[in-house]
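Only a single protein chain was left out; the remaining protein chains are all shown in position.
For clarity, chains are labelled A, B and C in written order, and residue numbers in each chain start from 1.
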Amino acid sequence: MHTNNSLIEPIMIIVMDKNATKEMVDHVIQIVKDHDLIPEPSYGTTRIVIGVLGDRSKLREGNIARLPGVKEILLVSKPYKRVSREFQSESTLVKINDDVIFGDNKPVIIAGPCGVESKEQIRTIAKGVKELGADMLRGGAFKPRTSPYSFQGMGADGLKLLKEVGDEFGLPIVSECVSTEDLGVFEKYADMIQIGARNMQNFDLITKVARLGKPVLLKRGMSATVDEFMFAAEYILNEGNKNLVLCERGIRTFEQSTRNILDLNSMALIKQVSHLPIIVDPSHAAGRYDLVTPLARAGLAAGADGIIVEVHNKPDEALSDGKQSLTLESFAEFMKDAPKYHHYHG
Amino acid sequence: MHTNNSLIEPIMIIVMDKNATKEMVDHVIQIVKDHDLIPEPSYGTTRIVIGVLGDRSKLREGNIARLPGVKEILLVSKPYKRVSREFQSESTLVKINDDVIFGDNKPVIIAGPCGVESKEQIRTIAKGVKELGADMLRGGAFKPRTSPYSFQGMGADGLKLLKEVGDEFGLPIVSECVSTEDLGVFEKYADMIQIGARNMQNFDLITKVARLGKPVLLKRGMSATVDEFMFAAEYILNEGNKNLVLCERGIRTFEQSTRNILDLNSMALIKQVSHLPIIVDPSHAAGRYDLVTPLARAGLAAGADGIIVEVHNKPDEALSDGKQSLTLESFAEFMKDAPKYHHYHG
Amino acid sequence: MHTNNSLIEPIMIIVMDKNATKEMVDHVIQIVKDHDLIPEPSYGTTRIVIGVLGDRSKLREGNIARLPGVKEILLVSKPYKRVSREFQSESTLVKINDDVIFGDNKPVIIAGPCGVESKEQIRTIAKGVKELGADMLRGGAFKPRTSPYSFQGMGADGLKLLKEVGDEFGLPIVSECVSTEDLGVFEKYADMIQIGARNMQNFDLITKVARLGKPVLLKRGMSATVDEFMFAAEYILNEGNKNLVLCERGIRTFEQSTRNILDLNSMALIKQVSHLPIIVDPSHAAGRYDLVTPLARAGLAAGADGIIVEVHNKPDEALSDGKQSLTLESFAEFMKDAPKYHHYHG
Partner (left out) sequence: MHTNNSLIEPIMIIVMDKNATKEMVDHVIQIVKDHDLIPEPSYGTTRIVIGVLGDRSKLREGNIARLPGVKEILLVSKPYKRVSREFQSESTLVKINDDVIFGDNKPVIIAGPCGVESKEQIRTIAKGVKELGADMLRGGAFKPRTSPYSFQGMGADGLKLLKEVGDEFGLPIVSECVSTEDLGVFEKYADMIQIGARNMQNFDLITKVARLGKPVLLKRGMSATVDEFMFAAEYILNEGNKNLVLCERGIRTFEQSTRNILDLNSMALIKQVSHLPIIVDPSHAAGRYDLVTPLARAGLAAGADGIIVEVHNKPDEALSDGKQSLTLESFAEFMKDAPKYHHYHG
């Protein structure tokens, strides 16, 4: 882990109040120097601003924000780095096997049920989605549920079953890990480990998952800003694991007529500011099956590197998320012309 | 204006507290009857709910919500009707002329500058977007600006200029009306009148604009719910004007890394619940030019009936919204394969 | 209207991309000069930032944001001024009459029904709230309603009635104006004119109301930022009307268990950054009567200059907002110890 650098960078602008006295300005300048940083004041007719250069790791802006006469602090740029295209300009490719590569010119389609429920169920779905062109198989074995009274998943048995069925049909699997207790079983059976939206800032979990070195699918928290999402990704890269794929899955807003709002603004922005691949999850964003396909197409058109979608053979009997699962028939409808909508930026 | 009907409909469910007494339940039932409505109680082991049927116009749910023993009120369905597919199942087509029809199988592309600035500017842009395949010309003459110190538009002269140039190039025009004072000039010169996001609930303005009978482009308020948007549309249909096109232009959320978030969830939902055409505005949703094209493609893929996009010949000299305007070159890039991304639901 | 000044002020910081070339930096510097502004570059090891000083009215940041090599733009401070304590440090007092002064050490209590419904109703309520210590009478005559099928108010007759009853009991009145058509009747009968939340950015309306010169109560839009609220207030001060009282009435968030969330953070912040008085409306924030009193107390404790609260003699028969109105009994309960909770900052 490296947390320091000795670069001299412009890191902060201190905006002084119009009524700040000369003593206040001098005091702020002194405190900046005390932090081993370089102050560069600009004098306007009625207001002074002080640019600050130096080593960002020496900055604790909260200390300066409260000095007398300081009106506001503007931070020059976000202190994440490994995830940024300024750090690495070429796009990262995350390779699961020779056929499944995130970030390349072909979108990766991940399909499967919300939860693994039985061998028959998962085999039927896996067979179906494979025939329709899916690249990977998804399925929850450990479920983080809002209510303690909801179905909590099959646990390790579910994960093993998913892997067994994935192998049978040549589909690498991805499943969510919710506890550091389960790291062993994920290391053994998962091809890709999902960090769910609720755990995006569970730094204990994401750090330990990252250390396994396996490909990670990091979902954006439903109320996480782009910056927080980038920092969570930074935690993973910082552990030396570069096999990271991001996932936009809808954000929480005032609008409640659908479950969440798929945030393609941020998705498209992240394609620009980060070199990491990013896919979209239209199922959780929509919360209802009849909006999944339009959102999946929209995600591809906006440049997503893939789609993760819930598909169930009998969604009206599903133990969870039945409302938002595609049937195999509607998944077939989507797959028919999915590539047409995809925009690849190159 | 018609506000009544005499239908017997299920309109409300009253959920009683578990600890409500028999007297409380009887009192609620009596009050429901006093409103000329029909109570239908259901008795559970520990809780009673009372379904209410009748004529919705007789309901004032706020009065019942505060009766002793009432835990909550669930309204059965939204009391808008004319905008709903339950009221009219076939999709409405809004025809501007023989070539420009919203809601049909070809998406309508509206392009032009944020504001009309000069004849030369608007002619250059109109000529450019016409050649690239745009169907209509946009341009603000009356600007609602957050700050009183920002450019407020050219006013009536700007609108006349827009019309003159639109006619020259065979492009019908759309422009925003912000005051009832200007109804006359809009009636004379506009082919389609825009109600802006900030005025979506300015009922005085939208009612009077509706009465002109001209095609209306109603933008969703940046924090309006789908229900509020539908009700604003209902005000217009209720005035007898059916030439209404809706526009999703991005919503306000916690996320501030882009100006707004284009809400394709709601756009796709509205296609289902309403028969009205709906287009998307990727420029205001994005707030920065480099995200406009991905969002425009996403809108088309999600089933939008068109796009309204800001294009400027010299965006780095624009008097407003320069940050989010496409150049003619980037608009050309978008138009090259725009139809490919469009999904038409039929 | 004054929109210019010739001050040299620090107005913007341009953050260049780490990979920006010398040509890009030089070009940005040239463009800044072309705008008659002064560039002040700071050179870090890997990144350059360019401070910009000058006359803010010459700035169109959108033009600069899109220049090649520009990563982001930071604006130094908000260009509103008349509302700011930097412009006027002492608190403004808004005097309705000798007894009712907003911004002074005694909170102003405004009470009354959502809508004026009848003479008997408004007299009963006015008499009641007067006896309990209210300072002003509220009541809607022109109602902006989400649905065209809801009660729209008694109109001009309602306003006259409110004034007549207010005079009878020595209570100045405040009522909402929703259309420029009604300016005459408000000029004649209202002691204070309310701009409602939905019209906070209806600049046509607020400008014309401001010009009447009467005291204005400006409600924050339910999704307006503090900056947008300050700019709307700036429109009013800019017309030469300083009799302006602000009102925080709850904001729209993801949380839907109550109607809105009373934003005391922003209320307390506005007390610091602006010299204008600000009151809170716990009724619309709560949306349910049983939360009104705790929120009213909280508003006073956080330093509000007053409270505007809905009180109805028979809320379970009210034509609107019955759910959130206090009864006269519960208003009495609130008034009993309201002063105890008030914090006056001096």
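One rule holds for everything that comes next: contacts are C-beta pairs under 8 Å (C-beta built on N, C-alpha and C of every residue); 3 or more make two chains touch, one makes a residue touch a chain.
As the structure is a prediction and not an experimental result, all values here were calculated from the model.
Only one of A:Pro41, A:Pro79 or A:Gly133 touches the chain withheld from this view, namely A:Pro79. Checked against the full complex, the one of C:Ser84, C:Gln194 or C:Ser223 touching the unshown chain is C:Ser223. The residue touching the chain not shown here, chosen from A:Asp36, A:Asp99 or A:Glu317, is A:Glu317.
Those residues of chain C that touch the chain absent from the view are 223, 225-227, 250-258, 260-266, 268-269, 271-272, 285-286, 290-291, 294-295, 297-303, 340-341, 343. The set of chain B residues touching the chain not shown comprises 7-10, 13, 15, 17-19, 40, 42, 44-49, 51, 53, 71-72, 74, 76-77, 86, 89, 223, 252-254, 256.
In the full complex, chain A touches the omitted chain through residues 1, 3, 31, 57, 60-67, 79-80, 144-149, 178-181, 198-199, 201-205, 222-223, 227-228, 231, 234-235, 238, 252, 288-289, 315-324.
One rule holds in what follows: only the chains that are shown with their structure count from here on.
Centre to centre, using the average C-alpha position, chain A and chain C are separated by 37 Å. For this pair, chain B with chain C, the centres built from the Cα atoms lie 25 Å apart.
Look at where the CA atoms of chain A average out and do the same for chain B: the two points lie 31 Å apart. Each of the following residues of chain A touches two or more other chains: 223, 252-254, 256.
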